[in-house]
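Every protein chain of the complex appears in place save one, which is left out.
Our next item is chain A:
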Amino acid sequence: MTDSKYFTTTKKGEIFELKAELNSDKKEKKKEAVKKVIASMTVGKDVSALFPDVVNCMQTDNLELKKLVYLYLMNYAKSQPDMAIMAVNTFVKDCEDPNPLIRALAVRTMGCIRVDKITEYLCEPLRKCLKDEDPYVRKTAAVCVAKLHDINAQLVEDQGFLDTLKDLISDSNPMVVANAVAALSEIAESHPNSNLLDLNPQSINKLLTALNECTEWGQIFILDCLANYTPRDDRESQSICERVTPRLSHANSAVVLSAVKVLMKFMEMLPKDLDYYGTLLKKLAPPLVTLLSAEPELQYVALRNINLIVQKRPEILKHEMKVFFVKYNDPIYVKLEKLDIMIRLASQANIAQVLAELKEYATEVDVDFVRKAVRAIGRCAIKVEQSAERCVSTLLDLIQTKVNYVVQEAIVVIKDIFRKYPNKYESVIATLCENLDSLDEPEARAAMIWIVGEYAERIDNADELLESFLEGFHDESTQVQLQLLTAIVKLFLKKPTETQELVQQVLSLATQDSDNPDLRDRGYIYWRLLSTDPVAAKEVVLAEKPLISEETDLIEPTLLDELICHIGTLASVYHKPPNAFVEGSRGVQHKRLPPRTGSNESPESPELAQPAAAQPADQPPAVIPSQGDLLGDLLNLDLGPPTSGGTPAITSAMQMGAMDLLGGGLDSLLGGDLGGSPAIGAGSRSCSYAVLPQCPSRGWSRDLFDLGSGVGMPAGSYVVPKTVWLPAMKAKGLEISGTFARRMGTIQMDVTFTNKAMQIMTDFAIQFNRNSFGLSPAAPLQLATPLSPNQTIEVSLPLSTVGPVMKMDPLNNLQVAVKNNIDVFYFSSLYPINILFVEDGKMERQVFLATWKDIPSDNEAQFQIKDCHLNSDAVSNKLQSNNIFTIAKRNVEGQDMLYQSMKLTNGIWILAELRIQPGSPNFTLSLKCRAPEISQFVLQSYEAMLKN
């Protein structure tokens, strides 16, 4: 006799029958009835009508019956809130039961009843249970706080349950600690900025102790919590690592992966020359390999994480290539991940093995997998130069198999190999051409056309080949059409005599018969180029191509570092930061790897030393959001920067062509609407904090600021620390930070360029939008060398104030465009107004008095400067070095009055009266100026100077 009988009662009047049974006097009959009800509930039948009858069964000594009724209640209380109240009394009574199991069960079930009215009654029993003498009850109650918080967060805070929960972290029972951590972590997720899990060395110690004794699930919670902690120094970091490493031998893979996360993160702080560092690296490999012998689902998650680990620290798994070899009956999702990691681990030492495997995979049954395997061979060729020849011959073998999709993939990757190693493997072109007819996928067709165009001079019948594609031009996909257009133009430039007709045909097809704007515009550009200046056209179209990068699909270093902090989570499976996909993205904190301490070597990831790490994540530095508004500036941007390398001629030729084509029309079209749009205003406001001095509580980051800004600056004149203007994430790997300074009478913009991308950056140029004080670069941006990956260059750019003027909001907003070989990027920065104070800003006393009176008192602004512990002389000296001149000093009623003047580059005078009460840290500043809107910026400068 089994429970399946409960599933069969579907006849009419079933509810009625159950009702009768529930009200039966016989215990056994009652229980059977409740079981039937639960079974119906399980399969989704609505049995909520029986609510009062089931609740009546609740008052029983029979534990199973009680549990069953509780199960029912949890499911239906929400739909019958008024009836649910009936159950409250029993719950409250059960919370007092001498049996801890019953107490725990009651508090657990009550928390699951998501009815507001009930939660009020829950508070008192819960408070008692949190302090219960029995740890089993306490640990159940801890989870109950999280449940209650989910239903009514305000109530939990008002009742002070959060503090009680925090106290439980120091509980004597490890299970209680683990559950308290789990509950707090869940609550913290909806309060990203709250300091719920305030970790300090004491609490860390408690957690580490509990870690050894609690259940496997508790270990996961504790490890995930530990990962959020930033140790004070490398010694603390090492001691935590030592206590976490035993977890690597746990049978539960989630524990292992969470431990890996903690170690990967804290390892960052250990000096590399430490013996322990090497030991740790060695210890990490075996558990990762073991994860791969688990169930396929576990393997998948493990592989996604290993993919990150391999990118961050390839040394850990470099000898373990073989465990990533694919078994033919692995699920496809495991196969694809393994393949990806194999390529990442491929090196000269193991390439022969890898290639043999890949060739084997290319004959498998699964089409997706075969394609990826073929592509992988190409990636190996590009990555390991020594193996290129072998890879090409392997690909040729595969092409000989004539399996359609294999051939197509092979051609796509051979195109990349040609890009990487020009003029080396062209002998295979003949073989490729044989397969021209079998290509039916756009990507393969486009790749083949590119090859024909690129090597047109070596292919005798290139014109015939391309012509054959041209017949069905309009049926091709855009990718193929564009490629065909370019290839024929290339062909024409190489063999002008025979192909004139062909090129005219394709140009007219592209410009006249096509609806696709990309195609049409490219057609026009080629047409103009060819008709105006064929020599320039040749230089543009047949220009030398930049090298393609060795590794494809690499995760950007900043993102990678963030993902390393999220090992074992969904973020690590998707390879996206949590805020990119977590529901509602409730301001998830960006996690960063801690900086390496102890040794003075430069950190592996350069951004660690950057101030960016200290900035609150919810206020990213402003980047002008809409590029459209600045299109005008883009067109005016000087695209011929004075850099080395052979490209300038080409780029300027390109510009010529473009200008010619655009006529003057576009300029006037855009001219009227430059900058100042609300979008820009909003963007720059959020960045205004950047110029304010950083608050001193930021600890280590401030030291870094001082280090960064203290180099090579004349004493006296105050320079705002460098801030990140353009984060690497928004500029394809280029990070720009900087500040403004006034030195020897010139305004300078100190800029730090950091390349966080994988490729070299060259051809830098800079341009400002019109701004309030006419700031513009006085000299072109000179970067001595191309910026190689992970390199940082600092440049001081002299500025003049003779550029075009437009009033900005805020007044000191400066919108900047920076161009390099990759793209053009826009950002805005706020400059401190004191860089505009000129050296001859000292006013005569009489003039000062007259002017002070002359300016209407409406224009006077008064401010308080707080917490400044300088005496009047020190103040005077400090300000003098920033071109704020003290004209007179008086003592009125025990207060020092300083009268000061300063002049802006555009001739505006500002007069100031600074009142200092000896012994009091609060100053009063009165400012008078004919342009009163400047006052608040002057105040900012005052504050910045006086407090630094």
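Simple rule for what comes next: contacts are C-beta pairs under 8 Å (C-beta built on N, C-alpha and C of every residue); 3 or more make two chains touch, one makes a residue touch a chain; residues count from 1.
By our rule, contacts and distances are computed from a predicted model.
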Record-based protein name (UniProt) of the chain missing from this complex, from "Queuine tRNA-ribosyltransferase accessory subunit 2", "AP-3 complex subunit mu-2", "V-type proton ATPase subunit" or "ER membrane protein complex subunit 4": "AP-3 complex subunit mu-2"
Residue touching the undisplayed chain, where the options are A:D53, A:D94, A:E268 or A:E357: A:E357
Hidden partner chain, touching residue among A:G568, A:P594 or A:P777: A:G568
Chain A, residues in touch with the chain not shown (by the definition above): 1-4, 6-7, 27-28, 31, 35, 38-39, 42-44, 62-65, 67-68, 71, 75, 78, 99-101, 108, 111-112, 114, 134-136, 140, 143-144, 146-147, 150, 173, 175, 179, 182-183, 186, 189, 213, 215-217, 220, 224, 246, 249-254, 256-258, 286-287, 289-290, 293, 295-298, 300-302, 319-320, 322-323, 325, 327-329, 331-333, 356-357, 360, 363-365, 401, 403, 568-571, 573-574, 578, 581-583
